[in-house]
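Of the protein chains in this complex, all but one are displayed in their positions.
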Amino acid sequence: MKLAMTMPEFVRSGVLFTVLCIMMTHSAVAEIPLAERRSGYDLLSRETRAMQDDDTANPGMLWVLDGETLWRAKDGTAEKACAECHGDARESMRGVAGRYPAFDPARGRPVTLEQRINICRSERQKAPPFAYESKDLLSLTAYVARQSRGMPIESAADERLKSFVDAGRALFTRRQGQLNLTCAQCHDDNWNQKLAGNSLTQAHPTGYPLYRLEWQTVGSLQRRVRNCLIGMRAEPYAYGSPEYVALETYLMWRARGLPVETPAVRP
Amino acid sequence: MARALLNVPAKAKRGEVIAIKTLISHEMETGFRHSTTGVPVPRNIITSFVVNYNKEEIFRAVLFPAIAANPFITFYTVATESGTIAFEWTGDNGFSATESATITVE
Partner (left out) sequence: MHGHDGRRSRRDILKAASALAAGCGAGVLVRPARATPASMQTAIRNVVSSATVKPGKVALDIPPLVENGSTVAVSVAVESPMTPTDYVKAIHIFTEKNPQPNVISIHLGPRAGRATVATRMRLVDTQKIVAIAELSDGSFWSDTVEVVITLGACLEEII
């Protein structure tokens, strides 16, 4: 046990390789039964949980506060603030994050919350969209999603999203990258086992955008998935790719009923 | 100015020991990291945090790169009288941030 704790990187990779060899022999994929689903919160240490639970100690709240400022700021050639159309976010945005990705009839496909915010910016505020992973987009998304904290995820209940949920599931269960792994092999079959010192979660995106201790900053689900893909030695898709949207749609369907935790804290 | 979150009780009894929690956004770049081409990333941290209660210093901290990003510091003070508690953070590259909170002591 002591040796396992002080491994240098190359030994750590060796153990990872062994674990992966074992995992690679498993090709059966079983979805986690609904009653056994757990948020990553349940696998956190006591201290990290305390960080998430206290709004005055949660670093993610710094972004939420910045988001509140953006909500009220006029922007674009239309000189409009979000607040002018949407009023008090605490009422108008209540429950919204739990229903994203949402089907956009104009586009015939789902859009994520970040994409929805950017659509509003270009079409209503006549302002340039925020770049993916920019502080502004993360802050505003975190502020909007925060208004749904504690409410159950119910995205993908929409029938029109079914084909996208299926596409996301296909991505989740597809072997990819040099390690030839599927997302499901870790997150459906081996959750709660250790990977490089941290517990593998079931991969429910209940708290995005979240403060990741590894990043020392707030980041989006797309950033986290890219980290995973690079770790699997797979080519990550570009930000905003339809693959991420499909994957997020599937993951939110898979997480249905779990409460929104934004802004969550994770290791 | 950097965003800060304070937790200061709005009211307290005279003589009561109160907890004050502070959180400020700052990357706290250690100066020990390198880019992939081996170029060192320069240090950029908050170096000092001073708190005054009605202009009298009640807390002072010197911070080093080992303090995690978005520094979180909690301390205690005796609620002596109503007034203003002023917080000041200073650091590398002329970084400066101030916040204040009022407290009613009865």
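Letters A and B name the chains as they come in the text, with residue numbers starting at 1 for each one.
Convention: a contact is a pair of C-beta atoms (placed from the backbone, for glycine too) under 8 Å apart; a residue touches a chain by one contact, two chains touch by 3 or more.
Since we're looking at a predicted model, the values are computed, not measured.
Asks: Of the listed residues A:Gly95, A:Pro128, A:Gly197 or A:Gly257, which contacts the missing chain in the full complex?
Replies: For the chain that is not drawn, the touching residue is A:Gly197.
Asks: Taking the full complex into account, what residues of subunit A touch the chain not shown?
Replies: 5-6, 9, 12-13, 16, 44-48, 50-51, 195-198, 213-214, 216, 227-228, 230-233, 267
Asks: When the complex is taken as a whole, what residues of subunit B touch the one chain not shown?
Replies: Considering the whole complex, subunit B reaches the absent chain at 17-18, 30, 32-38, 41, 53, 56-69, 71-78, 80.
Following the convention adopted for this analysis, only the chains that are shown with their structure count from here on.
Asks: Quick one: subunit A and subunit B, Cα centre-to-centre, how many Å?
Replies: About 30 Å, centre to centre.
Asks: Across the complex, what residues on subunit B touch subunit A?
Replies: 3-7, 21, 23-25, 27-28, 68-70, 72
Asks: Please output the residues of subunit A touching subunit B within their complex, sorted ascending.
Replies: Going by the criterion above, the answer is residues 54-57, 59, 61-62, 65-66, 216-217.
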